[in-house]
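All protein chains but one are shown in place.
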Amino acid sequence: MKSLTEQLWFEVKGRRGFVNITELIQKSGVREGLCLVNAMHITAAVFINDNESGLLHDYEVWLEKLAPHAPTSQYQHNRTGEDNADAHLTTDHGPRSRGRDHQWPTRFWILRANLLR
Amino acid sequence: MKSLTEQLWFEVKGRRGFVNITELIQKSGVREGLCLVNAMHITAAVFINDNESGLLHDYEVWLEKLAPHAPTSQYQHNRTGEDNADAHLTTDHGPRSRGRDHQWPTRFWILRANLLR
Partner (left out) sequence: MKSLTEQLWFEVKGRRGFVNITELIQKSGVREGLCLVNAMHITAAVFINDNESGLLHDYEVWLEKLAPHAPTSQYQHNRTGEDNADAHLTTDHGPRSRGRDHQWPTRFWILRANLLR
């Protein structure tokens, strides 16, 4: 059984960003198998969706509706000195594993990153 | 290590539908192991829950509350000519993998399908 493990590092400019990681998945050369992609920050998520700018905009608006960032004082977690409770709450909005999926190497994988501060 | 891979095709009548795929999971004959069920459309989801019609109704009402379908103009994604941005946003509401779960062959697996148009 062949496997490949990689740890990837990303930096985004704003507080929130979307990174297309499809090519990194394809790079493995695996055509069929089990692919596990973990967002290692608990304020980030990995999901699969269309590579369409309007949709990413909609996603951002939707997350803000589900868990508004401001006022930051609405979240007890922000009393710790952080101000990212909203991102902690929505971190689970994303799948982590795909298996035996013949199409996944050509899918659009997106890393939604949220700065820790 | 034994394994079984199957690609399943479904058609639902309306824009949204729920399909009980439990029997298809049971058909594998696997009693313990890793079961990965991917919804191959990014507007669909797989989840496990009670086989109870009231709950499926509640689920539908709840998804519509979280991401209303209309007015379709509220989503930039719909400027592409599609009108299913709401289904794209909620596609991640569903688990994809279950492992070493002695009970899963008898669980109620549900495929929530959303038409692409």
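In this document, chain identifiers A and B correspond to the written order of the chains, with residue numbering beginning at 1 in each.
Keep in mind that, in the parts below, contacts are C-beta pairs under 8 Å (C-beta built on N, C-alpha and C of every residue); 3 or more make two chains touch, one makes a residue touch a chain.
Since the structure is predicted, the reported quantities are computational estimates derived from the model, not experimental observations.
Participant: Looking at the full complex, which residue from A:18, A:59 or A:75 touches the chain that isn't shown here?
Facilitator: Residue touching the absent chain, from the options given: A:75.
Participant: Residue-wise, where is chain B in contact with the chain that is not depicted?
Facilitator: 34, 47-50, 52-55, 57-59, 62, 66, 93-103
Participant: Kindly note down the residues of chain A that lie in touch with the hidden chain.
Facilitator: Residues of chain A in contact with the hidden chain: 3, 5, 7, 34, 36, 38, 40, 42, 66-67, 75-80, 85, 88-89, 91-92, 96-97.
In this section, only the chains that are shown with their structure count from here on.
Participant: Averaging over Cα atoms per chain, report the distance between chain A and chain B in Å.
Facilitator: The mean C-alpha positions of chain A and chain B differ by 20 Å.
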